[in-house]
Structure formats: C-alpha cells, structure tokens
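Working notes, beginning with the structure itself.
A single protein chain has been removed from this complex, and every other one stays in its place.
So, chain A:
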C-alpha cells in the first residue's frame, strides 16, 4: 500500500507520518494550561484550539465530548473508548490527506492553520496521562536470561515461574516523568563488599546507574475490584504505547531487593516518551513476539492473536562533551508476553484498574551482543567497558550523560510510525550531610 500523502509538508523520514497521529499533552506560551494535541510531521495540531474553532464539525460522534481536548491529561479522551479513538484518528488523517474529503477544515483554512498547527519545537510536553498505578513487567526473555546468567549461571538463569506467567512488580506511579525531565543520581545503601562475611552497607551515591529500554502501555478502560479482564477483551482496555526508560540503581537494588523486590533502585525516576502511539497505529506492525515453549494456562492463551509489535528500538548515549554513540539496537518482538497477556494476568485475582494506568514491558534485549537493553548486560555487570565515540569508556552512567531511546515501526518512507524521543540527562547526586 502506498504511503498516505498529506497536503502538509512532512519529511519522508518523519516518525510522525500520516500513518501515525500520536496523542500528547502540550502547552505553549500563548496557551500555558496543558491540553491535548496530536503530532504530525514537525507540527503539533493543538486539539483544544482545533475543537474550539469547530475543526471537528464534520465528526458528529465527538461533538458531545470535545471538552476532553482541553483537559490537562488524555485520561478523559482515553475513557471514551477505542471505537472513538479510532474514529477521531481516522478523521484527523482525512483532514490532513492530500486531496482528502475535508479540505475546508484545515488545508484551506489559513486562520485555523495559523492558530492550531504549531511547530513541535515551540511546544512544551507534559505527562500525557494521569497515572494512578504503574506496574513494571519482566517479559524481555533475553534480558531476564542474561541477567540470570550473571547472577546464577546458565542452568538457573530463569526462575521456574518465568515462562508460566508474566512476572511483574508494582512500580511507583509518582516517579514516572515525561521525556526531558532531568534524572538525579540517587543516594542509598550499598554493599560495597559483597563477599564479606558480615554484610555492612555504606551510604553513598549510586555507582552503578543504569538504563532499561522498555515499552509502556496505557490503559483506557477501567476494571472493578474482584472482576478480572478476560484475555479476549484485554485489547479493548489498551489505549496506546510509549517508550519507557526504567532507570535503575543496580548497587542499591542488589542490597535491598531480597525478598520483596526492587524498590529505591527504581523509584527515583522512570521516563516515558511524550507522544502516545495509539494501538490502531501499531496494528499494521503486529507480531507474535517470542515463542513460548511452555503451555500457558487458558486465561493467558491468546491463540492466534498477535499482540506484540515489530518496533525497531535504539539506545544512544550523549556525553557532556556532546558526542553521541549508539549503544544498542533491538526489536520489540523480543518479548515473551504481550500487553493483553500482562493485563489479563494482572487482573486475574481481581486487582482493579483505572484509566491512565501504565504497564511497562520489561527490558527488551535481542540475542546478539549489540542488542542489549541495559548496561548491566552490555558490561557483564561492570566487568567490561563499552567504548564511546571519541574514546570515552563506560561501565555505567556518568553525571551529564544523556540517554535517548527511540523507536519506529516500518521502513517505508512516508509511512513511518515512531514514538519521538524518550530522553533523560543524569544530574549529580544530592550531597547529604548528617
């Protein structure tokens, strides 16, 4: 199928082609209260302005609901449900379509174009949703295996439960921030001498600060206490996908995590990309994900449905000297469980969900050396170093390092569906005195 062409000049390599139309929350100097927008090419279409000036006049189904575009989060829009998301997205594609059915709405409406089509560089991005609860899963099998080998050897790398259920833990919702928010290196308790008989931690800044390349998925349909979401129905509950960097303090984690799981090692910050790519935009790139040789219990059985996605993911590190190095590339196909399976599992005992809840996929790594989604794997837990452009070495992150995650589906120019950047710069730890 030939790429959709717009009357708007959109660079053929843009991740915000007419095939995408991701949703986000912006503010501008003229409209400082955060409100909804979609990204297209190098522009944001300000949905508050667009709706207030009757841009949706040809779309009757959205008429009673247009206030949602003036809300400071996408929660109210998401709550309208996937049929409405679908119709709104398709309408906006039609509005931007070259020789499309609605030329008077925007193409020939200079006044509305001036008011509503804003250069992305002039927009400040905000967290796209209000996140009641955030759960991080562990479905990147290669990552789980690699980490398991580092700590337990190949025979015991994966726990007995790993392939039977999507292992996950509750994360800290308050610590999820939008791309470009600086991330402060945490202080905490660290066991510097792991081999010592008597385990005495010291208090210091984290010395093994790491990244985790993940996808995040937002929920758009709530579920009640005591009422599981069935695997057949799970896709209706999912709004869209972002990139997610689950910054991790490996040394703090090693000392604290037995037996109740990672805690302060994670809750100092988690970054998500600003533009939510709707499930419909990802549909052409649906993929089965990794094969599971374990027979799953029926509540997790998706049968032939493909709910993972062929997204090309990339991690780069920019040092404070300004040099950027690509430090990993992999595919989101490298997940053992899908978001519908994670949701069905998460609710199977009756855990309730709210619109805006966030699910993290877990670190995504491929099989080969250059496909590792975290530095822990890339450096064998700090045994080896990676070499950056210009010759600097890294085991873990240094202050001033900026990490950028990107993701894009497809290879056809003019039809790329991407996520924008998921960026964070490491700031020095707070100096605490006692």
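Observations on the model:
Note that in this section contacts are C-beta pairs under 8 Å (C-beta built on N, C-alpha and C of every residue); 3 or more make two chains touch, one makes a residue touch a chain; residues count from 1.
As a convention for this text, contacts and distances are computed from a predicted model.
Chosen from "ER membrane protein complex subunit 10", "Fumarylacetoacetase", "succinate--CoA ligase (GDP-forming)" or "Dynein light chain roadblock", the protein name that UniProt gives for the omitted chain reads "Fumarylacetoacetase".
Within the set A:268, A:285 or A:396, the residue that contacts the chain not displayed is A:268.
Of the listed residues A:56, A:138, A:239 or A:337, the one in contact with the hidden chain in the full complex is A:138. The chain omitted from view is touched by exactly one of A:170, A:323 or A:393, namely A:170.
The hidden chain makes contact, of the residues A:30, A:98 or A:427, with A:427.
For the options A:103, A:201 or A:235, the residue in contact with the chain missing from this view is A:201.
Per the touch definition above, the residue from A:188, A:240, A:328 or A:366 contacting the chain not shown is A:188.
In the full complex, chain A touches the omitted chain through residues 132-133, 135, 138, 159-161, 164-165, 167-175, 177, 181-182, 184, 186-189, 199, 201-203, 206, 225-228, 249, 252, 255-265, 267-269, 297-299, 345-346, 348-354, 357, 427, 430, 432, 434.
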